[in-house]
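Some notes on the structure that comes next.
Only one protein chain is missing; all other protein chains are in place.
Letters A, B, C, D and E mark the chains as written, and numbering starts fresh at 1 in each.
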């Protein structure tokens, strides 16, 4: 326990977390500090490209593990399954309508790639290796949850419908394409390719991540400030309980399929994190009646900071304990 | 021959080419992956500044070669002359109107700086030196072709006219000014200046180039998808034949004026490549009746990928063979 | 004297100054070279984050100096006081109205963070150490001058009023928040934090500064071109005399409170430089009748280039002479 | 100058619906429109801004000039897309040069 | 389509005043507006552009559709903010779909 706390403490005073906190505080205090949309999007493209490429290069270096397919399969199962658990939990903890609950559930089945990146960074800091292909698992987990949510809504007889073209849109979503694409490039060009562009995608990576988290803090803080009162206590409780539930399930599946300690942590993080980019856009198309203030505030304002600060060190502690690391 | 193929093969699996291919594929599949205009422009400014500066610093290090003036002169002659060859070839191979053919011809007399940058990168990878001032030759070749095209149109009696102010606009075009300006800065500050900013303009250069080519792939793919049917077979044949013709002429001139093998490759690449930024804008002003879908698709959708993938290794092979390297 | 000249000469041919000159020349010649707003803002965020963080990390490394509070206090006194001197000088040298003179005075009490950054860069180049907390002094000097200017206007009975909310806006201004925030992060995470992100905020710093100064040259040149005739000779004289006056006062205060030679230079630079971002925005709100062409042209078109080229080497020479360095 | 009657339709719609509206307009035979970015705004769901955002959030504005007799077809097409979504549709009378383009 | 009378107000105002105008509008009970970026322009104070700028300079455009009977309240609120500042306010007649939103 005390070790978890010291890990969490060390995590809390990293430049990455403090940058997020700075953004959060600035937005709460209504500073006009802001990062242009184009720059924020540029940084997200950089991060996706770098994380995908490095994952692919690592697979090229270590060879494809027999568990690759199992891990991707586990991710897809998680993404399909977690929304049902989230939905049930929401019905118990909150008074959200079926529609809103389904929309929130979709977010928690999907993933937050920045949480994943932050976790990778923590693992690196502690010299814990992880399977490079976990990036592919992340990509595979982005979309399935949306289908589960639509099914939940359809079952309850409300308006949700599968818009024509929506499935293609979700699967060819920019972040999935970039993540998978750069993963493949990294795999094909291998260590040599990585060496060529490492001064761009490896060395400055953490610094860019700081600025990106500054931006996420600004956006999250603005959201929290504007949606004060939107979330009841039950909803906030869900925003913290759900990642814990997800991470435990991720832990079990990761151990079952034989991932390394690092891989298990990443699967836990994927299960525990909630989408705030791809899924919200899909929800605006498919479930426009659902209230975006609820799912955005929960995902970006509650669960994201929880995972970033306490969740990740906790998941690391759990995984190393269970794998006897 | 087999060596050319193996060079081309090695070239094809570089991160740079694969990033372009990823962008192309994503756009063709109608993914919403896209890079903000401001970020794309920012990267192009970075590349121009870096390539100009490095060229200037290299001139400062190696001294001004007696062939500098000859090379710039050769570039200007090429830029003036190639449009006539392109025009004739287009009249033979395609049914384009005189106006459209002249507009296309202007693009092929001018140059693509990214193709030039990619070639520099390939040369570096093979440790083939090139004259630093080839950057100045590139700048000198941007504009003259436009005059030739306007002359071709005027001769044919169609609407093209020299808009007042157009010449100043073309010569003070942002990319020419930045390329020449940073070249001069590099020359003045020399190796010491380069050392100060090398961690910015040298180390991460290739990585930025990857993201930039991802963007170019996206733009080219979008163009190809939208202009399906605009180009006949003859036009496509021109888009591949013209760079070959241009490169051979470039090879001859490069050898005649005594450039190094690397310098010859770069002159070939300049002759073989087609503009897709400066010239299109000039054409919209001077020849608004010409169809942009034709010249953009040819330049960016046919010739650019050809040069990037097959052209450059071919030109390297030709130049090293002819100079006995 | 000859040493100052040689220092100034060496300063003038640095990539940083030449990049500014390139931008200035390009804008004067009406080239269409330009850097997108989002990219320019992104670079400014990078520079503020980097300079704040490095300042904080340096404080963490060297311990908090007893003079920290004194230095911040001196900065605040300077920022409150300099506008009165500027106002008096303007009434003597120019025929500006009280309103315009007060608006200009506010700019000269506040600071230009880029001038500060350029000075830091020069100090590093000459291996002169400075107190890391000078960054905090810079932040403290941004706002007070605005109050002095409003007081000057109120006294003269004209329209200026303290808009509700303006004070909060000024103090929570993005650049102050980012500078102070990253300073604190640097202080908390210390050398370890700096090591993590140094490849992002240290190595490429000077290169980014070059591109940023290219942009500032473009903006300054555009301003000079458009406001030709706005400034009389007296105003231009003020734009050069005021930084000299400010720097001498800064020198005195820096010596009085016992700063190191490097710290004195930075205090001189802060006193000598004029704001062109935060204060103009505040003036548009509080003194909309004051003519922005006057204060922007003076601050960005006259004083900024003066400090960048001649001022900084002069201040370095003065400080080293006076401290017997 | 030879001016012609036209209608100017302005549609503010969520960004994720942009592609669907474009498709609906072209299916309805609308020959031209321009899309203008929207930086922020306010409505019943409160204020918002695009600063720092990275996804397909926010709104865009379609501006469309058409011959008056084609207004109904356009509005029907637009309404089918906007119906369940947030968004604002307004129509103004306008005059245009070069009527052959509309 | 069921259309309703409305007024379309367009306000070009300096960026540093953006927050104040937004506050004034909401105090005046204006239920909705959109903000569009302005890249540059020209006026009595000469031409300008946002290229390369980094501060809160330049201008933004508010576009606001309201029920005609609320026009005066809006104009008064807007005028109180714009009064001492540079900026342009114009009003056009428009028709809107879904009047309940305004």
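Definition applied: a contact is a pair of C-beta atoms (placed from the backbone, for glycine too) under 8 Å apart; a residue touches a chain by one contact, two chains touch by 3 or more.
In this text, all values refer to a predicted model and were calculated from it rather than measured experimentally.
Which visible chains touch the chain that is not shown?
Even though it is not drawn, that chain still touches B, D, E.
What subunit B residues would touch the chain not displayed?
34-37, 40-41, 44, 159, 163, 165, 169, 215, 218-219, 222, 226-227, 276-278, 280-282, 284-285, 288-289, 292-293
Touching residues of subunit E against the unshown chain: what are they?
10, 12, 36-44, 47, 59, 61, 72, 75-76, 79, 82, 88-93
Extract the touching residues of subunit D with respect to the undisplayed chain.
Touching the missing chain: residues 1, 3, 6, 8, 22, 25-26, 31-37, 60, 63, 65, 92-98, 101.
In this section, only the chains that are shown with their structure count from here on.
Would you kindly count the fewest steps from subunit A to subunit E, each step being a jump to a chain that touches the current one?
2
Between copies subunit D and subunit E, are the contact residues mostly the same numbers or mostly different, with half as the line?
different
For the two copies subunit A and subunit B, what rotation in degrees overlays their C-alpha atoms? Round to the nearest 5.
120
Measure off the straight-line distance from the CA centroid of subunit C to the CA centroid of subunit D, and report it in whole Å.
Going by mean C-alpha positions, subunit C sits 45 Å from subunit D.
Averaged over CA atoms, how far is the centre of subunit D from the centre of subunit E? Could you give it in whole Å?
Roughly 18 Å, centre to centre.
Measure off the straight-line distance from the CA centroid of subunit A to the CA centroid of subunit D, and report it in whole Å.
Result: the chain centres lie 34 Å from each other.
Where in subunit E do residues touch two or more other chains at once?
Where subunit E meets two or more other chains at a single residue, that happens at 56.
Which residue numbers or ranges of subunit A touch two or more of the other chains?
Residues 32, 34-39, 41-42, 169, 199, 203-204.
What is the complete set of touching chain pairs?
Every pair of chains meeting the touch criterion: A-B, A-C, A-D, B-C, C-E, D-E.
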